[in-house]
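Quick one: this structure, given as structure tokens, is what I'll be asking you about.
Removed: one protein chain of the complex. Kept in place: all other protein chains.
Labels run A, B, C, D, E, F and G following the written order; every chain starts at residue 1.
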Amino acid sequence: MQVREGTLSVDKAKTALSSFEDIGFAKIDHQRETRTGFPEIIFGEGKDAEQIISIISSLQQNTNRVLATRVDREKADAIKKVIPDIVYNAKARTVLWKSESEPDFLYNGYIAVVCAGTSDLSVAEEAAVTAEAFGVHVRRIYDVGVAGIHRLFHHLEEIEQATVTICVAGMEGALPSVVGGLISNPIVAVPTSIGYGANFQGLSALLTMLNSCASGVSVMNIDNGFGAGYFATTIHKIHRNTELLGR
Amino acid sequence: MQVREGTLSVDKAKTALSSFEDIGFAKIDHQRETRTGFPEIIFGEGKDAEQIISIISSLQQNTNRVLATRVDREKADAIKKVIPDIVYNAKARTVLWKSESEPDFLYNGYIAVVCAGTSDLSVAEEAAVTAEAFGVHVRRIYDVGVAGIHRLFHHLEEIEQATVTICVAGMEGALPSVVGGLISNPIVAVPTSIGYGANFQGLSALLTMLNSCASGVSVMNIDNGFGAGYFATTIHKIHRNTELLGR
Amino acid sequence: MQVREGTLSVDKAKTALSSFEDIGFAKIDHQRETRTGFPEIIFGEGKDAEQIISIISSLQQNTNRVLATRVDREKADAIKKVIPDIVYNAKARTVLWKSESEPDFLYNGYIAVVCAGTSDLSVAEEAAVTAEAFGVHVRRIYDVGVAGIHRLFHHLEEIEQATVTICVAGMEGALPSVVGGLISNPIVAVPTSIGYGANFQGLSALLTMLNSCASGVSVMNIDNGFGAGYFATTIHKIHRNTELLGR
Amino acid sequence: MQVREGTLSVDKAKTALSSFEDIGFAKIDHQRETRTGFPEIIFGEGKDAEQIISIISSLQQNTNRVLATRVDREKADAIKKVIPDIVYNAKARTVLWKSESEPDFLYNGYIAVVCAGTSDLSVAEEAAVTAEAFGVHVRRIYDVGVAGIHRLFHHLEEIEQATVTICVAGMEGALPSVVGGLISNPIVAVPTSIGYGANFQGLSALLTMLNSCASGVSVMNIDNGFGAGYFATTIHKIHRNTELLGR
Amino acid sequence: MQVREGTLSVDKAKTALSSFEDIGFAKIDHQRETRTGFPEIIFGEGKDAEQIISIISSLQQNTNRVLATRVDREKADAIKKVIPDIVYNAKARTVLWKSESEPDFLYNGYIAVVCAGTSDLSVAEEAAVTAEAFGVHVRRIYDVGVAGIHRLFHHLEEIEQATVTICVAGMEGALPSVVGGLISNPIVAVPTSIGYGANFQGLSALLTMLNSCASGVSVMNIDNGFGAGYFATTIHKIHRNTELLGR
Amino acid sequence: MQVREGTLSVDKAKTALSSFEDIGFAKIDHQRETRTGFPEIIFGEGKDAEQIISIISSLQQNTNRVLATRVDREKADAIKKVIPDIVYNAKARTVLWKSESEPDFLYNGYIAVVCAGTSDLSVAEEAAVTAEAFGVHVRRIYDVGVAGIHRLFHHLEEIEQATVTICVAGMEGALPSVVGGLISNPIVAVPTSIGYGANFQGLSALLTMLNSCASGVSVMNIDNGFGAGYFATTIHKIHRNTELLGR
Amino acid sequence: MQVREGTLSVDKAKTALSSFEDIGFAKIDHQRETRTGFPEIIFGEGKDAEQIISIISSLQQNTNRVLATRVDREKADAIKKVIPDIVYNAKARTVLWKSESEPDFLYNGYIAVVCAGTSDLSVAEEAAVTAEAFGVHVRRIYDVGVAGIHRLFHHLEEIEQATVTICVAGMEGALPSVVGGLISNPIVAVPTSIGYGANFQGLSALLTMLNSCASGVSVMNIDNGFGAGYFATTIHKIHRNTELLGR
Partner (left out) sequence: MQVREGTLSVDKAKTALSSFEDIGFAKIDHQRETRTGFPEIIFGEGKDAEQIISIISSLQQNTNRVLATRVDREKADAIKKVIPDIVYNAKARTVLWKSESEPDFLYNGYIAVVCAGTSDLSVAEEAAVTAEAFGVHVRRIYDVGVAGIHRLFHHLEEIEQATVTICVAGMEGALPSVVGGLISNPIVAVPTSIGYGANFQGLSALLTMLNSCASGVSVMNIDNGFGAGYFATTIHKIHRNTELLGR
């Protein structure tokens, strides 16, 4: 992490462009951390426990933090047997490994993860755990959907103080529009597939967020909690890159 | 209007089922008022001024109020030349004719027409004018979209006192969800086609409203201000039918 | 229920805006009844029996009626073991709890629930049970779809006398258009996902109802029987609020 | 027309399979009448007056009837200058040419063309004119949409007597479902693009008709009045082919 | 079946409009045969064996033929235990009951059922069995899709002799367009949901058929084999109603 | 601008929640700058020159910068006659007014605006001008689409140094995915409606960007250059808020 | 053109990756011919005559052939005034410039361009002209749609001899499926936007072609005649690259 974000030189980029490890079924991108500032993350869906284990093992040699998403409990148990120092978060369905020497947090300040209903919790947790995996503090503000808007106002100050706010909502997905009219910092909106009928598996919330009448809102794919956590971290790292905690 | 709403007898219905006037290009449904409590309304789009004039003329013999919607100014001018006592509302694009003896208002109480942005005004006006055409008082509360939610709170009491609230919104259409969490009376949501890109001509707002996480919200077709005004009037008439103003 | 509907003061609203109970995985909105005139309803899908039990238990302290929807029989059995005085309706998939002192009905008059085919029954029952849960009488008129329109005419008088008519239909969803041409009171149309092929899980019926050529029809989300029952109750309560049954 | 429909021999088919006239920008299919029982019809959209004139001229040599659809008045006037004995129907936007010796009607019985609203008239007329162009009697029953269903009952007997009924409807397109529940003969449903908002240029009516809960209904493309007239004629010709009028 | 099709009098219609049997969960429409010429058919999906048994039992009193569609083998076995003289067709998933005295066939001539691929067979069989259930002869011409068009030409003469041709096709659904260019009698096109990817569960074939460049083609809902069989029968009955087989 | 971003107190928020100016057809939100750190922006589409002039005039009293988007040249000319010190950007279709004392730039560093094809230029310019309107430096890197990926590599270093990169692309919209794999700072992707056929007015590019296999990409509505510029500015302001240029 | 296709070395690619000309509003990619074997083509839509002229002028220095597509007659006339030796094809809407020394054809053999209806001609011509622009012979076989399939059989031998066949069709787009079942060489299918209603601007034909039951068919974007001509040329060049005509 000694590389200063934002100043990755072109020479380094060129080196990066020519180095990865081929482990048969996948090409492990060891320079990715150098190149983008993040290690390769493992998308667990469609991979079996063994495949996840070998990718983690390969990545452990070059990075201090490895995150696998969309891992169900059964796979997580199988992974834990081989790599006991992983942490599994059942709600977020994430597996996190950190080297012992690695501190929990790398940055000052925090990201707010705001979520509309209890059914959206799993996506919100994926976002929160992702940001935490990269060393960012997170404040969780859950079940504050617009149908009972006073619950949101209770937390307004806490949201305003965050560098970035991740807004997770299913059904009609109106929450980011309301939050967007109240605060001045960037909002990352994540539609979820929670709903039924004319919800069309999250299309309704997705369109709502893309058409938000409030400015300062950008949108992730449906249920993409990981993407939101990652994107918010890219913002948070910029914010704080002149005041990184000593390591 | 002597017929008591809600008690239209089956015999009357049977008579209704066998009477209308054929004026060539259309069948004028003179018993409609008896049957549904509303005179036939003229959907002006796709009809020329002459056609609208002959339908109004035919209806004038059996009703005291005639409303034509989606009439542009040019047609309105042509109609006014033949039937000078019509009133044209350019924003709502409506033509209203009332017999001289007909009072302006028939009911106590009022309907609230709430609208998110200035671009949604034309649809909101169509709703408001429709309700007024049937003798209902309307309170207009415009430009109170969720991007600046404090504007809405200024009018909350006025909205709460309405028998029904019509909520008109384009873009992401989040307004009815917010209002729905704050009041207890019925809300009629009207999506408008205002927006661009992933708005898909109002689809976004339509889906938002159908998926509203707030209960007590029902939805009209995109841009159907007339339908909302009509539907809200059916509710308002029920409410007040034991206390009709003397005529 | 001493609060007069329609006159909820702004002061009360402000209080409402600052009070709820945080039970960990959810924020229970005890003032919701004050604010909107309805207690919080529990959307059972995605919640397990234990979660539903703790929400019911929390709500029992502040309200006399609690309704949970989308609860399958297995969950219902588990809930009944802990809270024996609930009533489970298997067709509607609803769990209802009422305090002993609470009367069955609170209002005169009735809502009609009309349904096109036997396959739409589950949605129709959800609508009916919801209205009953809030103390409104319901008349069920089932299997009267437009393919045998004479069955509808048999019940026309009963439908005309209702304050509101809920029309539930799948397949092409034409029923509300036909009913809308025959009666003068408000119609709440509910498309169901019954059908196949170009039905697209209820999209066909939804579009039909949104485009209804009959006025006086508003639309709910696909399969949203609860929403229709709730919305119809908001209308019925207005109608009768000068003649509430003595409690 | 001496060829008996339904008995076109395979030898004739083979000949048919090897004969057409190449007039440069198009291949005129002179054997089409032999092969399918209908002359080639000219789809006027996207063709200029000159092109239509040369196709008509070419076809006149081998057939007694030529129909061109989707021809606007300007083109029709240009065609009439060169071929004065055409008949232009402005509502249907059709150009018909018949040889002098050709009788108006070739069959007993009639097809009913039923249409929901005055805006659907142009499509209904295209259907009616097409059937007439092939020598079939047509009864027009217009403006009998389901919003005023008693207008339909007035004409029920006339519809029941038709060999085939063409049902034209826009908006929600419910008419064929209602008619389908009342009569026993085949119904050809034509959705029109009349409507707005969630009508999506006729998609709503199209889906309604495809999902009709009444059996005995088949569907044409949106606004395809010609196709309906043609298809109904194929049915009518079967019906009457043992009792062709003497020619 | 003594009623002459096509001449059902209005008086009979009126009687029909006031008679059906309410068996609790459904309204059995005994006059339907009088009114439309067909007995009520049972859509088996979503109904359990017991429900189907009671509807069949009720219908047996007033009709000689009862057809139930979309019945899987398990339900069929349960029905057969109670009503042993039903015939189950596993491919078509239909249950047919005929009174002993009822002849197999009621009409001369035949309907052709043409199908593109072996995967479309189930829908084609549903169409064929439906027509046979109403006493119409059927010729099955299967696996003649356009990818090997010579297979179709082998059967051209047989198709030309049919009164109506039902064309069943999945994937891109091109078969009806090709057949439509070769024969003169009506074609009923049925898209199936067979395919994958951009097939979108039959949408591709449906659109293909609606847009067919060949005239004389009308379209049913995706997988609606029953509807095609029923519709084709309405045509076939017209054709032959002056030459009904003696009963 | 003395208010420190990120620390807007709740008391100020409360004041903000009760202050705006009603100029008849719109409610001017003077506290918006206090509340969100940005003045109200004028969406010019659907507003005439006079309306834009009165909103600008009203806003001039409380802010130093006013931006109007989607203004065509004709309207811009009309506005300039009344408010001569506006700047019109014809490509971006924006009108910018700044008070004389207001410096051009308020922040160090820059945002990169990268655009795939020359046809996407108008959207890219709207993004660039918006950021500049709020005092942020912009580097424009245009016509570097993936079909000639070497053009992108030429500018990689410049892109890496930006705090945020706005990626504008139409057609298939692949650019943000490629950029996202090469840099570590946040990317704001803007799909444009440039393309034809299966592009469906930008839907293709929108879906591409939402599904980007590269992390660190968030998405705006189709053609929403303004939104991207605004959102990127919210990020840039966070970054630099400890090193604001002295004013 | 001395570079052997298929053997472009990596060194050359690297050079290619660093050379283009910036003419202000566009980056001219002079190495493109080296890199991909084709000069840059100009997509004329959205570019004015002046822009097209400067791009042609710039490209003339490095290539012998320049093609501009989607150029209407007005622009073409303006271009011709400045660059008189261009050839304009009004049907294809293409502008072609060749250096005097450049031969018309570079390859043996031919591509077949087959088109279903006269309305699809413009797209077919764009494909044909594109292939010719790169020196490939083209055989045009137009108006052979499946509704009169015998016209196709007349040309079967000619189609079989082509190296590649481009199949252009609108409406339901069935032509490539039929051709695909008859020949063994590759087929490039191009859906056109010709049609109406459920055609949805070419979506119907597009889906048909993607779902073709015949193998050996690949698909281009709707109306993308240029793409088809280009793609077919890439195939033709492979085929013939051992027997290039002497130059």
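Everything below uses one rule, namely that a residue touches a chain if its C-beta (ideal position, glycine included) is under 8 Å from a C-beta of that chain, and two chains touch if they have at least 3 such contacts.
Just so you know, these numbers come straight off a predicted model, no measurement behind them.
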Of A:G117, A:G202 or A:G216, the one touching the omitted chain in the full complex: A:G202
Touching the absent chain when the full complex is considered, from F:I41, F:V136 or F:L182: F:L182
Candidates F:M209, F:I222 or F:I238 - the one touching the absent chain: F:M209
Those residues of chain F which, in the complete complex, touch the missing chain: 116-117, 145-149, 171-174, 177-178, 180-182, 195, 197-200, 203-205, 207-215
Those residues of chain A which, in the complete complex, touch the missing chain: 16-20, 25-27, 29, 32, 43, 45-47, 191, 193, 201-203, 206, 221-224
Interface with the unshown chain - residue positions in chain G: 5-10, 13, 35-38, 41, 156-157, 160-161, 163-164, 181-186, 188, 206, 210-211, 215-222, 226-228, 230-231, 234-235, 237-239, 242
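Basically, only the chains that are shown with their structure count from here on.
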Computed distance of Cα centres, chain G from chain D, in Å: 38
Approximate Å spacing (C-alpha centroids) for the pair chain C, chain D: 47
Multi-partner residues of chain F (at least 2 other chains): 206, 221-222
